[in-house]
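A single structure is presented below for examination.
Heads up, one of the protein chains got dropped from this complex, but the rest are sitting where they should.
This part shows subunit A:
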Amino acid sequence: MPGPDKETDLTERIEAFLSDLKRGGSGTGPLRGSAETARETTALLRRITAQARWSSAGDLMEIIRKEGRRMTAAQPSETTVGNMIRRVLKIIREEYARSRGSSEETDQQESLHKLLTSGGLSEENFRQHFAALKANVIEAINELLTELEGTTDNIAMQALEHIHSNEVIMTIGRSRTVESFLKDAARKRKFHVIVAECAPFCQGHKMATSLSEAGIETTVIADAAIFAVMSRVNKVIIGTQTVLANGGLRAVNGTHTLALAAKHHSTPLIVCAPMFKLSPQFPNEEDTFHKFVSPHEVLPFTEGEILSKVNVHCPVFDYVPPELITLFISNIGGHAPSYIYRLMSELYHPEDHEL
């Protein structure tokens, strides 16, 4: 029978994805970029929509929420998974509302007046069955997928508006978004890039070789020299792992130092981040914000005599407060950090902030 086979097939795929997440996040940096994770998550959610058994929007949302909780628990630092799940939930809500006939705008605006007068918005339980809902939702998810495919190109297209010739640009570590951003600008303009190597993983080396192969003048510096060379830098362009709800960043470690040095020299700090990295989390949980990897990266086991008497830390991420950031460049254009909260309300529904 096709039903049970499809279901087992689906659960197999979900399990495979979960173990991939668990494996991919542990160790020396992500084995795959965030864009691929986002795409895979969305594809998996589309498959769930298509193959799982559900009768109403509420059921579907329950299923997705359940799977989503498992996925985010598998790798809490990979926030794009959670972001995609919330996007899909928002899509389902929208399609449901459209099927019911009520306009989208009234649903979204939660003014104080509405909260006091109606009170009925929260009683919406999505129980009505619509035949065309499945097809609509899958179509909307396909649109989301196409949007995801084009994010890097969209960001790279804006490069020429921000880089003039003979500039010195500094970046840290390796970000595929920034790499394509700079390569796109290098087709028309000549500039110089300084890459901080970002110990202990030294992802900056790979970035530098890739940029220099595209013909860009690149220099690799050690992390310790960031402040020393900052006075000659015109712009700092970085990528990030997550954009937080207050406009701050959770980026690779060393970025906070870079941001402080840029602020000291009044150098603009530009963050290239596609919209799927925007996460409704706030940076207030001290314990859950940071992620650590094996201290072997920092102090290898060859230093055995002192290892047992010493605490060694190897954090992976850094928090950068929004005051240090000048501009966000995303696939829908450029924004100031103070605008991020508005974008969030467009992408996610407030009830989905907690999965």
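Quick note on the criterion: contacts are C-beta pairs under 8 Å (C-beta built on N, C-alpha and C of every residue); 3 or more make two chains touch, one makes a residue touch a chain; residues count from 1.
Definition applied: contacts and distances are computed from a predicted model.
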item	value
Name per UniProt, for the chain absent here [options: "Ribosome biogenesis protein BOP1", "VNG2A protein", "Palmitoyltransferase" or "Translation initiation factor eIF2B subunit delta"]	"Translation initiation factor eIF2B subunit delta"
Contacting the left-out chain in the complete assembly, out of A:16, A:160 or A:225	A:225
Per the touch definition above, residue among A:83, A:151, A:240 or A:253 touching the missing chain	A:253
In subunit A, positions touching the absent partner	28, 197-202, 205-206, 208-209, 212-213, 215-229, 231-232, 253-254, 256-257, 260-261, 264, 290, 298-299, 303, 305-306, 309-315, 318
